[in-house]
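Of the protein chains in this complex, one is absent; all others appear in place.
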Amino acid sequence: MSSEISDLDLKEAGAQLAAESARFASFGWMRGTSGNLSVVVGRDPLRLAVTASGHDKGELTPDDVVLVDADGAAVRGGKPSAEAELHARVAALTGAGAVVHVHTVASVAMGRRAPGGIAFKDVEMLKGVGQPAHDVEVTLPVIANSQDMKVLGDRLEAAREPRMPAVVVAGHGLYVWGADPRQARHHTEVVEWLLELELSSPREA
Amino acid sequence: MSSEISDLDLKEAGAQLAAESARFASFGWMRGTSGNLSVVVGRDPLRLAVTASGHDKGELTPDDVVLVDADGAAVRGGKPSAEAELHARVAALTGAGAVVHVHTVASVAMGRRAPGGIAFKDVEMLKGVGQPAHDVEVTLPVIANSQDMKVLGDRLEAAREPRMPAVVVAGHGLYVWGADPRQARHHTEVVEWLLELELSSPREA
Amino acid sequence: MSSEISDLDLKEAGAQLAAESARFASFGWMRGTSGNLSVVVGRDPLRLAVTASGHDKGELTPDDVVLVDADGAAVRGGKPSAEAELHARVAALTGAGAVVHVHTVASVAMGRRAPGGIAFKDVEMLKGVGQPAHDVEVTLPVIANSQDMKVLGDRLEAAREPRMPAVVVAGHGLYVWGADPRQARHHTEVVEWLLELELSSPREA
Partner (left out) sequence: MSSEISDLDLKEAGAQLAAESARFASFGWMRGTSGNLSVVVGRDPLRLAVTASGHDKGELTPDDVVLVDADGAAVRGGKPSAEAELHARVAALTGAGAVVHVHTVASVAMGRRAPGGIAFKDVEMLKGVGQPAHDVEVTLPVIANSQDMKVLGDRLEAAREPRMPAVVVAGHGLYVWGADPRQARHHTEVVEWLLELELSSPREA
């Protein structure tokens, strides 16, 4: 992927992020103006298109997008969310092509209940994040929240479970990633489903 | 803002309120004909456009709006809800440009569980009402219900927490406000999200 | 209202019932092909338009309607649900102009929890069924289920609380009525909201 990102490329990325964003907003996972989505548009150097900050996530237009670098600093477009830095770090760390950050009630509720990490096992839905449906326990890490994206990124890097393309930020929400926006969407739906299952009916109960 | 409110101004306010209202109705927060929304259209003297009483809140038209004064009395349009008086008082008291009143199950449920006020702390979503995500406890006041809008307004004024643009009326619902209808919408979504979190998974549990 | 019901009258009633029905189906209150709606189209003799049996309630057309008499027997159109007899009895007994029968999880769950009737008090939403928001307890009757519509009607008549335009049928669902389809809709939404509140957060708990 070339580092030359045209305005049209950025707008196309913005259109894609707006559509994904409206979808998540319709689920109630981006209340207020919470959450943000990104897609990698260049690797050398790293460039991400990130949804613009402060907008209603159900009402984004293709222009509500910012081009950021590996530090989450704006290269083009308006002011990105501070969290753009974490999106860029996730993309660099995991090789993901798209990152989803949403505020779901189930993720914060389960983060309270299981602050050391949320273990899943023997659930077919685990196949939706590339894991076996039987016998193997996979833990969704829970990390402490911070307003310092460097600190939050260090925590994510230290806690990351390579088999799970997601992390819960306690008292905050979910970060989920995938090869592209559609896979990141599907990973997000799967992780949220797993969280809703544990919330309604814990495995050990 | 001039005190001369044209019919067109009022109709535009009505269209905006109808759209916001349909949105909240789709969430199930305005069942029956419950709730009402307002937007400040003049400050000197105070004038608010308020949704007309008795209509299905998912089916309002731009004409289903009443212009009221600081006492909630109709200046133009049909008969406003008695609650228009409280909308006007919130606007005068807080300087808000828009007020949302909805009947959500979570607000009444949490008002029963925490009649002395609902404390939130260490939740990122608090930033959505302008509060810190860490260390600071912010309380959403709960006030007793009344059919006397003067009494209800006195209670709201006495209980109001300046850091929280919302109040729960016990056995009744939520009042939330913001600079304009969109910010009031976002504040409402954030407060309701916080209530749903506490309802499903109390902080102290 | 004349007893002469034209085909056009019936089709218009069918269109109205189809729209109301699609609305309730979208809430998940008419799963499978459950539930039915009716509107009174003649009083002397009593005539009701009732939704046809066996159809998906989100996919009714204006023709999916049957004209029935006071016994629920078909006067025109296809085969009505056996429950049409109960619709007609409710209309005769209460003077209602429209009857809603839906299968909601909350009504059956609360019928299990409070088989002697579900008491509501000090909830503003009670005003949505014409009751005071303060101090007065109003009970939503719960009656035992039956496949014999005469028996079920007798139970409904015996248990009916004149202040509450609704009855829960245990293990079955809700009957709700109003002056016209829109008011019956609003009464249904209000009663269901009250049931969801009690289910999530009982008053005495």
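Order of writing sets the chain letters: A, B and C. Residues in each chain are counted from 1.
Operating definition for what follows: a contact is a pair of C-beta atoms (placed from the backbone, for glycine too) under 8 Å apart; a residue touches a chain by one contact, two chains touch by 3 or more.
Keep in mind that what you see is a predicted model, and the values were worked out from it rather than measured.
Asker: Missing chain touches which shown chains?
Answerer: Result for the missing chain's touching partners among shown chains: A, C.
Asker: Considering the entire assembly, which residues of subunit C contact the chain that has been omitted?
Answerer: Counting only subunit C, the missing chain is touched by 28, 31-34, 56, 103, 105-106, 108-110, 112-113, 145, 147, 169, 171-173, 199.
Asker: What residues on subunit A make contact with the chain left out of this view?
Answerer: 27, 122-125, 128, 133-134, 182, 185-187, 189-190, 192-193, 196-197, 200-201, 203, 205
Everything that follows uses one rule, which is that only the chains that are shown with their structure count from here on.
Asker: From the C-alpha centre of subunit A to that of subunit C, how far is it in Å?
Answerer: 45
Asker: Using mean CA coordinates as chain centres, what's the gap between subunit A and subunit B in Å?
Answerer: 32
Asker: Residues of subunit B touching 2+ other chains?
Answerer: none
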